[in-house]
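Excluded from the complex is one protein chain; the other protein chains are retained at their positions.
And then chain A:
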Amino acid sequence: MYAAILKKDLKRKKTMNIILLIFITLAVTFIASSVSNVISVTTALDSFFEKAGVPDYWLCTSGEEEADRLERFIESKNLKMFRQDLLQIEPKNVLINGKEFDYSNTVTLSDIKHTVNLFDKNNKKITKVNDGEIYVTAEIYSRFDLHEGDNIEIKVNGATKKFTLMGSTKDALFASPIMGMTRLLISTSDYKAMTGHDDVVIQSIGVFTDDVEKFTEDLFEGDFNTIFSNPQSTIKTTYIMDMVNAAVVLIVSICLILISLVILRFTIQFTMSEEFREIGVMKAIGIASRKIRSLYLVKYLAISIVGGGAGLVASIPFGRMLIENVSQNIIIPETENYLINIFCAVLVIGIVFLFGYLCTRRINKVTPMDALRSGERGIRYKRKGLLRLSRTRLTAVPFMALNDILSSFRRFGIMMVIFTLGVLLVIVPVNTINTLQSDKLVSLFSMASADHVLNRELMLNNDNKHKTEVENKLRDVKEMLEEKGMKADVFMEMMFRMNISLGEKKCSSLAFQGVGDVTADQYTYLEGSAPENKHEVGISRVIADKIGADIGDTVEINVGNEARKYTVTALFQTMNNMGEGIRFYQNEDLDYQYAAGSFATQIKYTDEPDNKELEHRKETLKTLFPEYKIYTLGEYLSYMMGDVAGQIQGTKQLILGVVICINLLVTVLMVKSFITKEKGQIGMMKAIGFRDTKLMLWQTMRIGIVMVVSVLIGTVLSAPISKLTAGQVFKIMGASTVEFDIVPLEVYVIYPLVILSTTILAAFLTARQLKKISASETSNIE
């Protein structure tokens, strides 16, 4: 008999049962894929570094003598190491399918020997590269939209060699654009054939040690000149943007889990309220509460098992889709046995059963009459309406919508929570991207403000050996600009790696000096004042913390082979090398042969041109300096970070898609549920003369009001939540105080409107379903 009741129930309440089934399927899909992703992502970087055999300490130096000295030093410590030569080439000498390689970071060539393990896009270890074949990093591959089989021509030492692109590499040392260097992988014989006498070679040295701290101290004592010198932990931090993506996926996953649980509870409670009249009838004819309860629990179990199975199958491709963006540079460990997914599916089935168990607890307590009154307990009815139509100026439809929300606030509150989470999920990444693409990060990159930037990769040690050479170059640019009627300050940042100490505490840091028409007071400082004399410096907060220095302290900095004393006059924050930085006075004598590199040439117009004129001047610069790439400062910063914003943009679009899909699903299913439950009321309103459009408007307006409130809460919370979440990422990178670039039009208008309009449209289209309800169905009312 129970089987017959169950069968009838499943058939008769098809809509509500299908809605519950869909929600359970979604919950399993979201939860299983999300938990699986959380586990994969949080362990991914460690497992990738282990697979790749990344050294505990990695150094790069330019010059064979210095590299030999380093090698002898490491050997004297009895440490395992590898040493590999990287041939530096100019991007303009690389042609991809006939087009110049438009790349600003350092480009190097190497073979596969004496380096970390490299992997192809399918996570298989690359063991051999044949002659004429070439691989590029995954970042370059996707950024320049390359394809297997593309032709790459490289000109070195007057000779040109053609290569066929075989694919992309997951290169643990050069994967992140923040490293400022990339590597093209070729065969050993091709590499040998391309090297010559006057090559610019960077020596890459990897050291394996159990005591990184001790090794760092010893290295410092050795006073070596390096371009890059950092422990594995610092290399890991260059993956911060991959981790940002991973964090975004994690946040999405956690939100999806929360949303799923909230929806599940709502649906079960909602469907249970539908059942109460029948429960009353069964109780009235003498069926025991225990039996009635078991009947519904069996039904929920059956639905949740079917939904769990379907969700389990869907969770695998959905999880892969979410994680795809993260895994471009690193190997995400794949769980082939899908045990996590199965566990999650079982968990959700258990949760549904538990929710069902808790909701059906009321069956024991209520009398048959209470149940017949749809669960209302005797004479203690809950007051329903909060507003009074007779006392408001609202017309009937908006009044009913608003009154329904206030009268059933718990039901609509759940929707509000879901929609608010969705709005935040979209706006926080938008704020982060806008900040990354804005000029607001200028001060965080140890740069002074400028209107335009001329960029051309400079070969290390091949240029700028003397400060006067750099100054002359800048003067030439200035004169050329003046000839075209553009009065401007022209300047550049020179970058060094120096050792700094205060007492016993020492560390290595990047150091900067502005050359040309720029003074140290044009940079932003957190505390103190800009260095105004040769013996004064500003240091970054991270360096200050490392050596325990503060404003007024005297620190020692190794400039070339000379240890000089400087007074700290200012503290600043920077995102270069995870917060490391020293700012020299502009006229301090520094030996440019130790320069580790330079930023691009910056142009700051002194005649204050308007935006239109700036656009015009950018075009003029393109013709005046054809060998340079012309950027605005924001564009240049975005470029320097390796199009991080572009990567997040992809994730952002994915999230926007996911959020819209969730909103659509929640809206469609909830409106359907409401219509099913309110069928009788709708019929009655039709009977007394309400038009279909008015009733559709009533249904839509309820969702619309909830959505508007959610959007308002979401947008108001977006700024503090951005600081709480994305702000932490900037903090890890060395910038403790970042002013977010909030674009009001985008954040407060466009995105909320996109979410709002799609959700409201979905509600309206779903509400069309009530057209099928006839006025004569009034008899279905409870």
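Throughout what follows, contacts are C-beta pairs under 8 Å (C-beta built on N, C-alpha and C of every residue); 3 or more make two chains touch, one makes a residue touch a chain; residues count from 1.
As a working rule, contacts and distances are computed from a predicted model.
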Not-shown chain resolves in UniProt (candidates "NADH-quinone oxidoreductase subunit K", "ABC-type nitrate/sulfonate/bicarbonate transport system ATPase subunit", "Phosphoribosylformylglycinamidine synthase subunit PurQ" or "ABC transporter ATP-binding protein") to "ABC transporter ATP-binding protein"
Answer key for A:Leu95, A:Val417 or A:Ala775 versus the chain not shown reads A:Ala775
Contact with the hidden chain, among A:Gln84, A:Ser204, A:Thr360 or A:Asn403, goes to A:Asn403
Among listed residues A:Ile660, A:Met684, A:Val709 or A:Val743, the absent chain is touched only by A:Met684
Answer key for A:Arg393, A:Arg410, A:Lys565 or A:Lys612 versus the chain not shown reads A:Arg393
In the full complex, chain A touches the hidden chain through residues 373, 376, 381, 383-385, 388-390, 393, 395-397, 399-400, 403-404, 407-408, 680-681, 684-694, 774-776, 778-779, 781
